[in-house]
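A single protein chain has been omitted from the complex, and every remaining protein chain is retained in its original position.
Labels run A and B following the written order; every chain starts at residue 1.
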Amino acid sequence: MDSFLAQYIDPYYLRILVLIGINLILALGLNIITGVTGQLSMGHAGFMSIGAYTSAILSMQFGYPYFLSLLAGALMAALFGFLIGIPTLRLEGDYLAMVTIGFAEIIKVFFLNFEPGGKAVGLSGIPQNTTFVIVWVIVLIVIILNARLLRTRMGRAFYAIRENEIAAESCGINTTRLKVLAFTIGSFLGGLGGGLYAHYMYFIRPQDFAFMKSIELLNMVVLGGMGSIPGTILGTTILTLAPEMLRVVAEYRLLFYGALLVILMIFRPNGLLGDIRIYDIKKRFRKKEVETCRS
Amino acid sequence: MKFQGKAKWVLLLCFVMMFSLLAGCGGSNDKTSSGGDDQETIKLGFLGALTGSVANYGIPGKKGMEMAIDELNDQGGILGKKVEGVYEDNKGDNSEIANIAMKYITRDKVVAMVGDPCTGLTKTAAKIAQDNQMVIFSSGATGDGVVEIGDYVFRNTLLDIYAVPAVVDWMMNDKGWKNFAVITSLDNGYSTALTPVFKQVIDEKGGKIVLEDSVNDGETDFTAQVTKLKKANADVLVFTGYYTEAALILNEAQKKNLDITLVGGDGLYGQDLAKLGKSAVEEKVIFYCGFSSDEPGAETAKFLENYRNRYKEDPDMFSAQYYDAVMILAKAMIEANSTDPKVYKDELAQLKDYPGVSGNTTFRADREPIKSPVCLITIRDGKFALVDTLPVHE
Partner (left out) sequence: MFWEQLLNGLTLGSTYALIALGYTMVYGIIQLINFAHGEIYMFGAFVGLFLVSVAGVNIFIALLGAMAFCMVLGMLVEKVAYRPLRGKSTRLSALISAIGVSIFLSTLMALIRGTNTTRYPEVMQIHTYNLGLIEISSLQLIILLVSAFLMVGLQMMVQRTTIGKAMRACSQDLEASYLMGINVNRVISFTFAIGSALAAAGGVMVGLYYNAVWPYMGMMAGLKAFAAAVLGGIGSIPGAMIGGVTLGVLEIFGVAYLSSSYKDAIAFAVLILVLIIRPQGIMGQKISKKV
């Protein structure tokens, strides 16, 4: 299928589209934790690396089939997401951010010392099973499930926690359970994205999942608009394309990238798409004159 | 009607994105020549970091490559065609190098890629090169599993598995050092690959490792490691990382009145070693590499002079290796009378005793480079100076 597509689309663009897809899965996961539930996580790359290494080692050294190892990687990441979700019961805001940063750093140091993962030398020879079609089918499934989840009672409860935790609790929302759940779902998607990435790249190393990668993912969520799925899609697309498009300015590229972040934030302080949810847009197109309840 | 404006924004922006992508795709169909034989100029793609924290290994490489290309063009180019370098910056990032390799192959239509200094990133690019039948010539990848990727993958580096036994022999027999301290740069792939080689050889030859420690690249505080080292009573310190950290470790040792010699690999070959270490590295650091700027051959002397005139600085190992890589590629293309990677790669694999500026190179049957002899180099009066040359046994 991909070779069929490659006849019509330049493989270089195909490659970037696949990367956008993988980043989308990762960013949508982070969106559930940070954008929707409001728990600032600055260590999403940690979950990504767990998924990447788990699935890569399973399929390389234990001969697991591709989809099974992807699933195993995602589940492993979800397990750690569950564990890291527990301190969130006591911590909030920037203290939580620090714990997530620390967690991601610990994971990185672990993989730097992890013999089966090749330490800093990295892991190469991962079968390249991830294709354009697989990534985008998964992206579509994730978007649809994500949108449906946010429309349910549970989804609205997530938003309620972000807006005011105490008020949410007094409305009978079990905030403890939901915060841990948000972390688990988000890190599941992080691990899934990591597995897809590993099976796309052939070679991975612990430094690929360093602090800057977490920050990059956070940028995508916040830039697009916290808690908004269309926003996350837009933010991810812009920030994945930006480094490629800015190649024309050669060594000034990162200068522009930094300035771009500042300028976009100044002009759209609440993210590009603020708080738009997919079903808000759908309502718009149905021309129902109902004033939506914005959270 | 609050969202009308915003929804329009979404559509508009999505449209712009799609448009720019599709416009690019449309453009690529116009010039779908594959091998490059029918093009006016031939292009070589540069792989390496020009910004970010590993740029100090990519930038000298770019300089060496630029110089090689200009010299080729002064001699009339390759097969009568002008040579052009394409320089994209990969920031030392794994997914960026993959994007760039793809871009070089499908958009820029390069005939070969040169780089990357890092083994891991080279593997990512090499896989893409192999899948697309494009020659990649790494200048710095010393780790395992690079040329095994396929017959389009080459490299020109001094392989540690040959050099290290000779160096350990020299340390134990000529110098009488028996107790070793080994420090690794933990987040540096080159260093983590080199350390086990040293450890194994030291073990085999009956040396004793009294201390094993590690640092991280980009750090400056090595006080704890040096304090430990001081108490360890090692005869010599084997450091497998790059020159910046080596200079800083010796700096700290000098401050703590610790008199120890640091031995390492060709990752220490950088001008910054002397600039950063000053008196702390004087005759206190010994490393092996494939060539010596102290007693250069004719080729190396010419290269050194041109490089100094052009950039007002001394070349390092990376500039020499990128320079050689371009020259070796040009030689293969001229001898094969083709710039098509499918054709000239076979000629390239035959390379024998090439007198490059980074040492003599021969490719084995499996395309692994053999460079001989190994030079041991120290710093004397702020300059690199030859200590000894060691023969290499296969």
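Throughout what follows, a contact is a pair of C-beta atoms (placed from the backbone, for glycine too) under 8 Å apart; a residue touches a chain by one contact, two chains touch by 3 or more.
Predicted model only: the values in this text are computed from it and were never measured.
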Chain not shown: contacting residue from B:138, B:251, B:319 or B:378: B:251
Option from A:99, A:121 or A:273 whose C-beta touches the chain left out: A:99
Contact partner of the left-out chain, one of A:91, A:154 or A:241: A:91
Omitted-chain contact residue, chosen from B:53, B:173, B:337 or B:350: B:53
Where the missing chain touches chain A, by residue: 34, 40, 87, 90-92, 94-95, 97-99, 101-103, 105-106, 109-110, 112-113, 164-167, 170, 211, 215, 218-219, 222-223, 226, 251-252, 254-255, 257-262, 265-266, 269-271
Residue numbers in chain B that touch the chain omitted from display: 51-53, 55-56, 59, 184, 186, 213-216, 218-221, 223-225, 227-228, 231, 244, 247-248, 251-252, 255, 257, 272, 275-276, 278
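Everything below uses one rule, namely that only the chains that are shown with their structure count from here on.
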Whole-Å gap between the CA centroids of chain A and chain B: 33
Chain B partner contacts - residues on chain A that touch it in the complex: 8-13, 15-17, 19, 112-113, 119-122, 124-125, 128, 197, 201-208, 230, 234, 237-238, 241, 243-245, 247, 250-251, 253-254, 272-274, 276, 280-281, 284, 291-292
Chain B - residues contacting chain A, complex: 2-4, 6-7, 9-10, 13-14, 17, 20-21, 24-25, 28, 50-52, 87-89, 91, 93-96, 98-99, 102-103, 105-107, 119-121, 123-124, 127, 132, 143-145, 185-189, 191-193
